[in-house]
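All protein chains of the complex are present and in place, except for one that has been dropped.
Then we have chain A:
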Amino acid sequence: MFEAIWQYEFLRNAFIAGLLIGFAAPLLGVFIVVRRLSLIADALSHVTLAGIAASLLLGKNFPYFTNWNPLYIGMGFSVLGSLFIEKLRAVYKHYQELAIPIILSGGIGLSVIFISLADGFNTDLFSYLFGSVSAVSRQDAWTIFAIACLVTAMILLLYKELFLLSFDEEYAVISGIRAKLIHFIFIVLVALVIAASMRIVGVLLISSLMTLPVAASIRIAKGFKQAIVYSVLFGEISVVVGLLLSYQLDLAPGGTIVMLAVFILLATLMWNKWKRG
């Protein structure tokens, strides 16, 4: 594939986008997992799907939208969905996890309606569901690059606040940290990364790229920074090897990437067991 990367632009785009997502998704994933919000990624990815379906539907009926990148409407839906989740979590103070199935089923419901209005599945939609090596345009790659930069900058700048908020929310509030604002920024970042990832891993599998590498890393990491480093490392390995495999074997990359992440998780679990005797 390496020669092919230099030969074909689409492969180069896919590879660059993959590297960026393999970095950004697990990076946010660490905070998501330790805050026990793993399912939020799932809920948001289904809302993103609704946005993509809406975009495809619009493109079909209005020539004006035909050239619109579904990424943008997907992103818009995802960010709106994240705001709704926050609202719902505030309403159901004692049942915060309720927000997730509400948004998730809302997202699926909307998607199904849009898809049937657009006369069912087409290959385009399939590639959004499970990812595709050939679907990443240069514009997509640049958008993903911008999002990855934004995520990295925000995590660097808000690292200590996010850490404290994740570890001990009450203490964060007592310290006078602007918990609501920071949580809001964070969830918007999550929404953006989910939308950005759909070209490569697909909407249905993005949450696993946010959680599986982290699940593996927290079994072996000493400390939070190490957990982040391992998570990103595992994420990158999954993406790079997954993309290579998917190209060689002509499989949807979403599947190979996620299976590699599962494989790494199992390997760390076994390593842990072996180490403890």
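In this text, contacts are C-beta pairs under 8 Å (C-beta built on N, C-alpha and C of every residue); 3 or more make two chains touch, one makes a residue touch a chain; residues count from 1.
What we mean here is this: contacts and distances are computed from a predicted model.
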Protein that the absent chain corresponds to, by UniProt name, given "Acyl-CoA dehydrogenase family protein", "Sarcosine oxidase subunit delta", "Isoquinoline 1-oxidoreductase subunit alpha" or "Putative ABC transporter ATP-binding protein": "Putative ABC transporter ATP-binding protein"
Absent-chain contact - pick from A:39, A:117 or A:173: A:173
Contact with the hidden chain (one of A:190, A:227 or A:244): A:227
Option from A:126, A:163, A:184 or A:263 whose C-beta touches the chain left out: A:163
Hidden partner interface residues of chain A, rising order: 34, 36, 157-158, 160-161, 163-164, 166-168, 170-178, 217-218, 221-227
